[in-house]
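A protein chain is absent from this complex, but the other protein chains hold their places.
The chains carry the letters A, B and C, assigned in the order they are written, with residues numbered from 1 in each.
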Amino acid sequence: MANYIGSSLKRKEDRRFITGKGTYTDDIVLPNMTYAYIVRSPHAHARIKAIHTDKALAHPGVVAVFTGKDLQDDGVNPLPTGWQITDSMIEPPHPVVAVDRVRYVGDPVAVVVAESRAAAKDAAELVEVDYEVLPAVVDATKAIEDGAPLVHDEAPNNLSFTWELGDKAATDEALSKAAHITRLEIINQRLIPNAMEPRSAIGDYHPARDELTLYTSSQNPHLIRLLMCAFVLGIPEHKVRVISPDVGGGFGSKIFHYPEEVIVSWSSRKLGRPVKWTAERSESFLTDAHGRDHYTVAEMGMDEDGTILALRVNTIANLGAYLSTFAGGIPTWLYGTLLAGQYKYPHIYVQTKGVFTHTTPVDAYRGAGRPEATFVLERLMDTAARELGMDPAEFRRKNFIPADAFPYETPVVLTYDSGNYEGSLEKAMQLIDYKKWREEQAKARNQGRLIGIGISCYIEACGIAPSKVAGAIGVRAGLYEGASIRVHPTGQVTVYTGAHSHGQGHETTFAQIVADGLGISPDNVEVVHGDTAQIPFGMGTYGSRSLAVGGSAIWRAVEKIREKAKKIAAHKLEASEDDIVFEDGKWVVKGTDRALTLGEIALTAYVPHDYPEGLEPGLEENSFYDPSNFTFPFGTHISVVEIDPETGKVQILRYVAVDDVGNVINPMIVEGQVHGGLAQGIGQALWEGAVYDENGQLLTGSMMDYAIPKADDLPHFEVDRTVTPCPHNPLGVKGAGETGTIASTACIANAVVDAVSHLGIKDIPMPLTPERVWRAIHGK
Amino acid sequence: MIPNNFEYIRANSVQEALQLLSQKGDGARLLAGGHSLIPAMKLRLNAPETVIDISGIQELASIRRDGDRLHIGALVTHRTVETSDEVKSSCPVLSEAAALIGDPLVRNRGTIGGSLAHCDPAADYPALTLCLGAEIEATGPSGSRTIAADDFFVGMFETALQSGEMITRVTFPVLGKGTGAAYEKFSHPASRFAVVGVAAMVTLDGGGNCNSVRVAITGAGPSVFRATKVEQALTG
Amino acid sequence: MGHSIKVTVNGVTHEATVEPRMLLVQFLREVLLLTGTHIGCDTSQCGACTVLVDGVATKSCTMFAVQADGKEITTIEGLAANGDLHPLQKAFWEEHGLQCGFCTPGVIMSSYDFLKRNPNPTEEEIRHALEGNYCRCTGYQNIVKAVKKAAQSMS
Partner (left out) sequence: MKIQGDVVLPAAPEKLWELLLDPQIIAEILPGCKDLKQTGPDHYEAVIEAKIGPISSRYQTRFSLLDQKPYESYRLHIEGEGKGGFVRGDAAIRLIPENGQTRLVYEGEGNVGGMIARIGQRLVEAAAKMLIQRGFDDLRKKVEERLHSKST
């Protein structure tokens, strides 16, 4: 019997993708379909004085033109936010289509529905909007100043919330007694996710059945249905089916409930015809929720011998114009709680101000809060080590939480499940030959060459999360996961999971789990995801939760199937239940060669002629798994860079990633996740960054200006692992989807600064473009 | 992603293209490789009334060496320049520079004539053309004329081409013994346009002195220009 | 307004009338319903729409359908002959050269053209060859491996 768990099985889903047979939302064509084009505000802040739609309506092929007022008059409610950060958090309404004011460039203003995309787009040019342009504010640090233009009248100083965590008094006191304080001012720049598939949605309403199907490129179909039905449209959930078919990447940006999902659903109900909307890339730049955008002042205090005493962090987080679905939680709970990192120090205080600006809403982007926390902490670790005259690896080692201290409770409310931080650091240092590179660096400096070595030791809290904890920290949703396993009479299996794959390979990983669990081939396991009509319930995929939570739910369902199968096997094999064991993929009478396979048992379950008394026929089980804690993957990444002193260009010479994500189901897929995460994290360090002008125009609004890493930008990554199983979920797994992003940004920034630190440079703001690095080197 | 509507006409010869140009006037644009025009049309930043597709005009798609001159037809793609043995042996820097334009897919369709006529301030070919002292053949209703590269690049997106004219050929010198040329480019990480690109050609005399130097810079001004002070400093 | 065109796509000749402004990618996706070719951007950068036009890898978003008149187009759907996967398709599968799959058809079609010209490429050459194809999932490492493997298996 093959052991599928732990093997690099080729992905089951790939055949359709490599032959062009994937089905993404925009690939779906329905009979009688219409197309929506959305007129968007070109101004960051303006009052809408009037909207003239008559010319657009008269354009050939136009079916309807709707404005925000049409939706409002029809009882469409604003979009909800799903995370309440403080009791006093200010949540201004977020209209699906703007009614009297627009608050960012891209805010929907009107919707043109037509027989073709071309007609809709042509007619959209004929919609005339009279704006009274108002002053805008784009920088969160300026937005909280007195007299700044207000994004929402109900939010004075543009403040949605001030959130804090940790013991301020103790932290202040510890810092006041510290022998040395390292201070950094950090801008974690705004990023634009750019999943390769632009968002798309189709509303398909059947008047006779009063049923609505929404196809949407979402990571999160069940939650979208809940939010849209219960909060926005006020329609019965059981009459709505949300399907997220193949989704071309998400990285967080497709978690959220977007206006366009409501627009196509509502329009379809109005018109009785399917309505499709697909973003053009320039629309994606404006309207996909952005990521990061923090301004932070961080101070770390040490005693004489380099033991960390306390950390104080003040962050101003730009939330954009409205609160997106998880917006508040990212720069607070998913950020502040991670500031202990891998280190044992007693006092942390973090304060975050969540600030509205006239920019695209900001929400989770791969890593979501945790890359920002890692960046703050790991930049401080390197800077502090340098200031103390210690080797940065040594300084970290000195302050690590020791391997025997788990479970470990941090000063910022988390309890780490398991870890071996020294282990991953050691392994990474060996792999890259740290000592040799330090020698190389010294030699290079003598020759006027600039070589830098960057270390980043990270911790991640993921596999989000126990529902009870989620509730306590203001999440307006449970964070369990649902699964259902249906064993067909032939012994083949369909697995229904509430997790959603948009590239992560669930159809394979989950099949491996079920195959091992039930003694069948993964070829006989079909994984269904992304359809609310088929799956009991789900919380979607984000926060590296699919395997840890969704996989565990599947495992629980497997156990239930095994229990029932055991009863059937005992009956058929005329043995006591206690004597039946599951071995080598079969139900065996202990110590004999008498055994039944799943197929034999399943047939019996569906043709129960000879069957245990009182047992229900059929073989199908549901499970809802609510974890008892987050999982805490960790690791060490080390990079070596060389900077061309004449141009400031950074070249990555080596990149070693040692991650610990607990047990690994499919190493090939885990490595692939790490590679992709690295590309995005390195992208932030070196190239990516959203730039607005002071009037709120997005200047990096296309792939011509926003630099997404390309094949020849990136090095060959050396990826390895240590394995410290998660003690609290049945598979012993931790999340693996975000580690690369979390570690790599700080890793590269540390390497770049290390390369030029002997020139007296303490910090260079990201992205570390040639120009910025060159200016730093040449003091300009 | 959907341009405004327009009239599409395919021209099968230079003659036909010129007739259409004069007939359709200012509202007409020539379509060669399409990699500047079509993106602008997709974003509706440009909406020509008529598009005259010249991409199929065979007579403009060849490379020919004639003594110490290398003639490249206006519709020769970047990929052809990059891979042509004739170009590699006669004027290797051109091949090397062509290999740096955009990305391979852009190079598969983009043309030298299109690039020069478009005259993007950060494009690569203008720097090469200017540095190597190439000549641009412009053909209009009254026949062909030759424009020296030094006179061709007028400003941002502006050339010496007159309304009704089109580029039909670009003629480069064959680099002889003692002459070397190079192109170095610092690419924008997103667009791969030149943040700055420098083309230089140096001819040495028998004694190893610089007989002549030409240096052209792209990306650093409204249009490509010659770095005359650098040239003077290096000559002699 | 409409132009009659005759285009051979994956060996099948289609006749259609198209508006001049219809892009080749829209023709493939919306008229022929060959939705394996994707649209990832509107500035002709990402390469998700790459197909072969008379054998040359082309961004089908940067060519009008009317320009494809008389030409032979190959899309990802036409790459597997008689149901046998092309070595590139196999290699992408074996080396985990894809995750969400959205950029994959374009990457494969670009690689196809590239390997024809350079059957035995180095890693660096492969990386340069894929400069016009963006992938946001894989970090490119396994794409590079896949192209290399395909090259080996084709030689």
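The rule we apply is simple: a contact is a pair of C-beta atoms (placed from the backbone, for glycine too) under 8 Å apart; a residue touches a chain by one contact, two chains touch by 3 or more.
All figures in this text were calculated on a predicted structure; none of them were measured in a lab.
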item: Visible chains in contact with the missing one; value: A, B
item: Which residue of B:Gly25, B:Pro141 or B:Gly155 touches the chain not shown here; value: B:Gly155
item: Residue among A:Met89, A:Val105, A:Ala201 or A:Ala499 touching the omitted chain; value: A:Val105
item: Options A:Thr53, A:Ser218, A:Ser268 or A:Ser282, residue touching the unrepresented chain; value: A:Ser282
item: Positions on chain A contacted by the hidden chain, ascending; value: 42-43, 105, 125, 133, 282, 285-286, 693, 695, 697-702, 704-705
item: In chain B, positions touching the absent partner; value: 36-37, 39-40, 43-48, 118-122, 155-157, 188, 191, 193, 222
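Note that only the chains that are shown with their structure count from here on.
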item: Distance from the mean Cα position of chain B to that of chain A, given in whole angstrom; value: 45
item: Chain A, residues touching no fewer than two other chains; value: 118, 280, 282, 703-704, 708
item: Residues within chain C bordering two or more other chains; value: 19, 21, 39, 42-43, 45, 128, 130-131, 133
item: Chain A - residues contacting chain B, complex; value: 117-118, 121-122, 125, 280, 282, 647, 649, 686-687, 703-708, 713, 769-770
item: Complex interface listing, chain B residues touching chain C; value: 1-8, 31, 34-35, 38-39, 41-43, 51, 53, 55, 79, 83, 102-106, 108-109, 190-192
item: In the complex with chain C, residue positions of chain A that touch it; value: 10-11, 13-24, 26-27, 29, 118, 194-198, 246-249, 251, 280-282, 502-505, 668-669, 671-672, 675-680, 702-704, 708-712, 714, 716-717, 740
